[in-house]
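Read through the structure below, which is laid out as structure tokens, and then see the notes.
Every protein chain except one is present and positioned as in the full complex.
== chain A ==
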Amino acid sequence: MMSHIKTEEELDIFNKSINDFWNRFRNTTLNEHYSQVVGLRDTYKDSTEALTERLSTKIKEEDRMVETFLEFRNKIHIQNKLIQEKQDNLSKLVDSIREKEWEMEKLTKSIQDLKESLDKKKEIISTANKANKEKLKMLQKSYDLYKDHLGLEIRKIYGGKLQFIFRKIDPKAPEKPFTFSLRINEEGDYEISDSAPHLECLAEFQEKIRKTNKFSAFLANVRKAFIALACNECVNSV
């Protein structure tokens, strides 16, 4: 029994001694180790956090870079298309300009040629007109003198006829006209018509002039006949 109690006592002491050792071990070594490990864990935790933050920032940066890159790429693509479009428009415009320049050249030449030809024509017409007007002036002068001094107006009328108008026949009415018309008929003969006032002898005169062709004698005789007629009327009116 004693040995039994001794063993129990020894066990207790051993137990106690083990506990003491454990406590001592734990307090010293394990505590140190523990704080080391805790310290390590904390450090690890900090650096992981830092690393994670850095990585996350980097990833964000890289995402931005990729986004920016894609934006650039897209912009380039769009602008290249625009450039192509505008290049085509430019080509068309250049062609249009070339065409217009060619047309302008043609037109300018046409205008130049036409101007020259018109100037020449103007010159010719002007010269001819001047000459004509001179001639007509002279002819008018001549006509007026004959008409006034002879008291005879000759003019062309419808139907290819010539009309002869005598004035200064009637002394009482010098402006009173004494007229007749004349034409060459299809047979080539003189044909006298439309005398006003009427002259009986005209038919006879027509025969005479057809035979002799003496036109001046004919006119002089017609005038004489008109004067006689006028004088007869004077006499009659008295």
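Here is the rule we go by: contacts are C-beta pairs under 8 Å (C-beta built on N, C-alpha and C of every residue); 3 or more make two chains touch, one makes a residue touch a chain; residues count from 1.
Everything that follows uses one rule, which is that contacts and distances are computed from a predicted model.
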Absent chain [UniProt protein name; select from "Trifunctional enzyme subunit beta, mitochondrial", "Ribosome production factor 1", "Kinetochore protein Spc24" or "GPI-anchor transamidase"]: "Kinetochore protein Spc24"
Residue of A:Asn15, A:Asn132, A:Ser193 or A:Asn232 touching the missing chain in the full complex: A:Asn132
Listed residues A:Thr57, A:Ser193 or A:Thr212, member touching the removed chain: A:Thr212
Of A:Thr68, A:Ser193 or A:Asn232, the one touching the omitted chain in the full complex: A:Thr68
Touching residue (missing chain; options A:Glu10, A:Asp42 or A:Asp148): A:Asp148
For chain A, residues in touch with the removed chain: 58, 62, 65-66, 68-69, 72-73, 75-76, 79-80, 82-83, 86-87, 89-90, 93-94, 96-97, 100-101, 103-104, 107-108, 110-111, 114-115, 118, 121-122, 125, 128-129, 132, 135-136, 138-143, 145-146, 148-152, 154-156, 168, 171, 174, 208, 211-212, 214-217, 219-221, 223-224
